[in-house]
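Let me begin by handing over the structure; questions about it come next.
Left out: one protein chain. Kept in place: all the others.
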Amino acid sequence: MLKQIEGSHAVAETVALCRPEVICAYPISPQTHIVEACGELVKSGQLENCEFLNVESEFAALSVGIGSSAAGARTYTATASQGLLFMAEAVYNAAGLGLPIVMTLANRAIGAPINIWNDHTDAMAMRDSGWIQLFAETNQEAADLHVQAFKIAERLSCPVMVCMDGFILTHAYERVDIPDQATVDAFLPPFEPRQVMDPAKPYSIGAMVGPEAFTEVRYLAHEKQLQALEVIPEVAGEFQTVFGREAGGLIHEYRLEDAETIVVTMGSVAGTVKDVVDTMREAGVAIGVVSICSFRPFPSAALRRVLSGAQRILVLEKGFAVGFGGIVATNVRMALQGVDTHVHTVIAGLGGRSITQPSLHGLFASAIAGELEDLHFLDLNREMVERELARQRESITSGPIAENLIRDIARGGDAARA
Amino acid sequence: MFQIRLHGRGGQGVVTAAELLSIAAFIEGRHAQAFPSFGSERTGAPVVSYCRIDDREIRSREPIMEPDAVIVQDPTLFHALDVFSGLRSDGFALVNSTKSFAALGIEGVADQLPEGHIRGVGATELARLHVGRPVPNAALLGGFAAVTGQISIASVEQAISKKFAGKIAAGNIAAAQAAYQAAIGHAEEKVHA
Partner (left out) sequence: MSQIDEFTPEQKVKFYQKGTFTVGNRLVDPENRGVQASMDRSNAITSGHRACQGCGEALGARYAIDAAMRAANGKLMAVNATGCLEVFTTPYPETSWQIPWLHSLFGNAPAVATGVAAAMRAKGREDTRVVAQGGDGSTVDIGFGCLSGMFERNDDVLYICYDNEAYMNTGVQRSGATPPTARTATTMPLGDSPGNVFGTGKNLPLIAMAHRIPYVATAAVSDLHDLERKVTKAMEYRGARYIHIYVPCPLGWGTKSADTIHISRLVTRCGLFPLFEAEGGRVTASVPIRQQVPVEEYLKPQRRFAHLFKGDEYGRQSIARLQAMADENIRQFNLLREHEETLP
């Protein structure tokens, strides 16, 4: 049913339709509305046969999820940013134990300095944990990906995190088609665990594995992600058949035919990029955009196939490897090994800085004009940065960076681009 | 696409206003996107929210920098920030005040806009009268419907019923209706322009 609804609520309602048996999450901006909505659905009785637990930390939340999933219950949680790091040990543990937990990650920056707004640093921090990471472009896709996530997770016995941009998607009201229970039931069968705690058939789960077998266990985790490269498009296809619309899969292609310049990005900014692409196409520029939906497993072959023909690639990402450069861009370059094309890394949107159409337009134009550096921070306030560097050169006791910059802004030194 | 930017202070329902606008547009079968500029919201702090309405899917997520309409829920903001920044030359403005634009210090803006595109609405007073609380958002949406014609007053009222219940809904609908009537000049309440 079509609804004009807040992104978080769309996710909560859709997750509820997937018949989770245990929901356990700890509140953190900007995920709070999802958890609150889930709690209401359980407490009101709308979501039956489901236990909703309020716990004392994110570490506890995912740990509860590990217990419930190992005991055979379909399990859901949600977090963001600092919360994801607080449960980091459990994140790796869940993947290592092969538990098909589904988690919403309301993408948010990680401090210090503390910042509650959107970027992809949190997802990037856990990219090698063994979880599948899917990125939603719109709230419709966010809702749909959760339905697919349970199926993918349970088919592979592997946890899945559905990433949706914090605030930008979670707190946006837009039209979403919430599926009906019968259709979800047709698509998503009951959870059949690969291994489960059951007095009738006791297992010991979570033993130590020494040097004799650890490599093999880890290799099998790698294999699992490679299998996911097949399963994710399969499930997306099944979804389309049952629900009648496209969502998920490995990548989304937009206007790539004869594109000389291709932008590669992830998440909600893809929508803004598409509008700029349309404007530039109208002016005769051969430009297109690919948005990566499955970041882990990384769709190397699919990207190689669609990017090989382009003259230049612009990877627009909301995170970066400090002191080095892009993360997504580095993954893209690896996928393009041997292909003769130029890859630019553009870091944008950090800590919730808006990515505007005029900015993108200027950025793409400069790339096409050959004026863009290999590593570019979009809309960086150079003067503010230079002032702080000068302070640091002057004296060792230059003060805390974040506070210095905030003071700069307060003094009206340079208008902050927000 | 029609883009609306709403300004107010925390606690005045600025975010809800944008949501209501989007629901009203949805009711009319259109696409709409509403979102706040996310700050550490607290009562009294300046808050901005956005709403885009279109007949096709809205893909862009940037803040609205060139609005077709600006709704100002709190006139004390005029001193604090340039709420009309980027407002298109043929745009619309709704202001929660019955004072003259000159008294509000915005006659410059008013003069630039086409006749009938800027309107003051005594939204707080209407809210106090009909709802019993000084939350001006619903009344301003009634004025918006009248001034811009982007959405019908019926859709505004339906949106209010979807979001609120019982007396609150009824009161807000009455406030919106009153503002609408005043704005199209059918009511006794005089609106100073």
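Structure notes:
We call the chains A and B, going by the order they appear; numbering starts again at 1 in every chain.
Just so it is clear, contacts are C-beta pairs under 8 Å (C-beta built on N, C-alpha and C of every residue); 3 or more make two chains touch, one makes a residue touch a chain.
Note that the structure is a prediction, hence the values are computed from the model and not measured.
For the chain that is not shown, the touched chains among those present are A, taking the whole complex. Remark: the omitted chain is touched by one listed residue; of A:2, A:209, A:334 or A:389 this is A:209.
Contact with the omitted chain, checked across A:5, A:18, A:35 or A:50, is made by A:50.
Panel shows chain A; residues 21-22, 24, 49-51, 53-57, 59-61, 63-73, 75, 89-90, 93, 97, 197-199, 202-210, 213 of it touch the chain omitted from the view.
In the analysis below, only the chains that are shown with their structure count from here on.
With centres taken as mean Cα positions, chain B sits 34 Å from chain A. On the chain A side of its complex with chain B, the touching residues are 2, 4, 6, 30, 116-117, 138, 167-168, 171-175, 268-272, 274-275, 352, 354-357. Put simply, chain B touches chain A in their complex at residues 18-19, 22-23, 25-27, 31-36, 38, 40, 58-63, 65.
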